[in-house]
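Of the protein chains in this complex, all but one are displayed in their positions.
The first chain written gets the first letter, and so on, giving A, B, C, D and E; residue counts start at 1 in each chain.
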Amino acid sequence: MVNEGPYTHQASDSAYLFAKATLEKGHQIHRVFFYHDGVNNATRLTEPPQDDRNVVTRWSKLAEDHGVDLVVCVAAAMRRGIRDENLAPGFRISGLGQLVESGIQADRLVVFGD
Amino acid sequence: MVNEGPYTHQASDSAYLFAKATLEKGHQIHRVFFYHDGVNNATRLTEPPQDDRNVVTRWSKLAEDHGVDLVVCVAAAMRRGIRDENLAPGFRISGLGQLVESGIQADRLVVFGD
Amino acid sequence: MNETTGGIEDGDGSGIVKKFMFVNRKAPYGTIYALEGLEVVLISAAFDQDVSMVFLDDGVYQLAKGQHTKAIDVKNFSPTYRALEGYDIEKLYVERESLEIRGLNAGDLLVPVEVLSSAAMGDLMKTQDVVIGF
Amino acid sequence: MNETTGGIEDGDGSGIVKKFMFVNRKAPYGTIYALEGLEVVLISAAFDQDVSMVFLDDGVYQLAKGQHTKAIDVKNFSPTYRALEGYDIEKLYVERESLEIRGLNAGDLLVPVEVLSSAAMGDLMKTQDVVIGF
Amino acid sequence: MLHIVNKSPFENTTLASCLRVACKGGGGALLLIEDGVYAATKNSIAGNVVRSAMGDIQVYALWPDVEARGIQDRVLEGVKMVDYGGFVDLVVEHSNVQSWL
Partner (left out) sequence: MLHIVNKSPFENTTLASCLRVACKGGGGALLLIEDGVYAATKNSIAGNVVRSAMGDIQVYALWPDVEARGIQDRVLEGVKMVDYGGFVDLVVEHSNVQSWL
């Protein structure tokens, strides 16, 4: 669960590096759920400075390479202007129930936020 | 100067209500500068719940009714996925120099943020 | 939630009932965490899990009586806490020390809660399966 | 900045020279405020104003020596503080108490600074025209 | 000089920093807004800190934020309430403003 947007807080970076380490250790990631300002990780319109990491495309690549399910909360996304039209590849918009379902299905739930 | 995005922090609400009171008192507003996550106030794609205030259109209306100059920092906007294609009416994207210039020209500069 | 029927109608059909604890540590209105946190709690009710809500630190202010938000033009969501019972969310815990340093007591709160010591709160946390903080 | 020539070449052509103070109170990397704050300071140099930078509270950590950010995959922007002199931004102030409670002293910092007491810092703030905090 | 604090004193050390650094020496004003208004509540630890600072500075709180949070009946004596118009007046009356974010 990622609660903060790209760049502003380190939460998204920490979550990504944690997710990568999880996969490297051979564990499965049931889902990454983006809530609160975390939904801003899913905009395809970011264009960070060239010498900086690209937080959004990094998530997209994780989804492509490892089939990780990246879910953006619809209610939080509507408040913040994330829609299908500016959604980056690999993300899907769905309901909060997906978070609760992950809590039920996964062995552990780790929250990254502010 | 508004530093935080809509809904997540109260900063944008406080800034708007302060700006409105400023105009009602007969003062002039030289500029509202949106920086850090404040640039997210400028997305035309938000769609808050029907019983909630619409932070973005409220700013647009302030610009329309009172000619207030709403400036979004280009560097901060690029990091966060705000571009001309999702910019709400009344906002314009420009450089950080516009903030410093406001500091020089205006009698007071008030910062709203987290 | 009624624990004896929890497994029967649960929302994801898996039959699993876990202990979910939602930890509320932020004041309302200054940030959106309290409101969006409450939305998660309401949704969780549909999954027939063993849900508890904890109010710690500034989170206790979420339950303060007498909130009037008209002048800041934000929706007053505090009445929703009164509605939690209707969702079978009945386990509300507040830490005693959080109330005391704010000059509050249980009578200042909108809904009946169980007041716990810090240590008792910590013991309760340890027994949970999923802990989500806002 | 050289105050005697400040008005002549200033960036907006108005000839006004104001005292700008940038107050840095946040640690680097945990949030972006320190980095984006620094970007404002650099831009302000082009306007030939009387600029000072203040480091208070966790802001003093921005100036800590030995930052290595490779493992968190974030750009290390601390060398930029060394470059401030080249932008004629030479008034850097640090509050003594902020250093002390963190177990730091001026020798632990990347650049030479003037260490002030809380009261002296407060007096300096009062004399400013524009104060922007990050 | 006008100082603005918008953080809860129970969660964040911002108010303490503001009082330590900037509110000494007299003549200044402190305006509590957003979650900062919790500092203006009596019988609380933060309220005691604010009360002892009142000798040095004028303390104001933004009434719309006080009322939103349901603390209108427990406001510390001596804290002056302002609405957004009063907030504007405070900004005008003081030669500079610092928001302690």
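The rule we apply is simple: a contact is a pair of C-beta atoms (placed from the backbone, for glycine too) under 8 Å apart; a residue touches a chain by one contact, two chains touch by 3 or more.
Bear in mind that the values here come from a model prediction, so they are computed numbers and not experimental data.
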Partner chains on view for the chain not depicted: A, C, D, E
Selected residue (touches chain absent from view) among D:Asp57, D:Glu95 or D:Asp129: D:Asp57
Touching residues (missing chain, whole complex) on subunit C: 23, 25, 33, 56-57, 95, 97, 118-119, 121-123, 125-126, 128-131, 133-134
Touching residues on subunit D - with respect to the absent chain: 26-31, 57-58, 61, 64-69, 71-72, 74, 76, 78, 101-103
Contact set of subunit A toward the excluded chain (per top definition): 3, 10-11, 14, 17-18, 20-22, 24-25, 27, 108-114
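Operating definition for what follows: only the chains that are shown with their structure count from here on.
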Same vs different contact residues, subunit A with subunit B, by half of numbers used: same
Per Cα centroids, the chain farthest from subunit D: C
A-D or B-D, whichever has more C-beta pairs in contact: B-D
Of all other chains, the one whose Cα centre sits farthest from subunit B: C
Gap in Å, rounded to a whole number, between the CA centres of subunit E and subunit D: 26
Interchain centroid distance [CA atoms averaged], subunit A/subunit B, Å: 27
Where subunit D touches two or more other chains at once, by residue number: 32-33, 129-130, 133
Two or more partner chains touched - positions in subunit E: 6, 34-35, 64, 83, 96-97, 99, 101
Chains touching one another, given as label pairs in label order: A-B, A-C, A-D, B-C, B-D, B-E, C-E, D-E
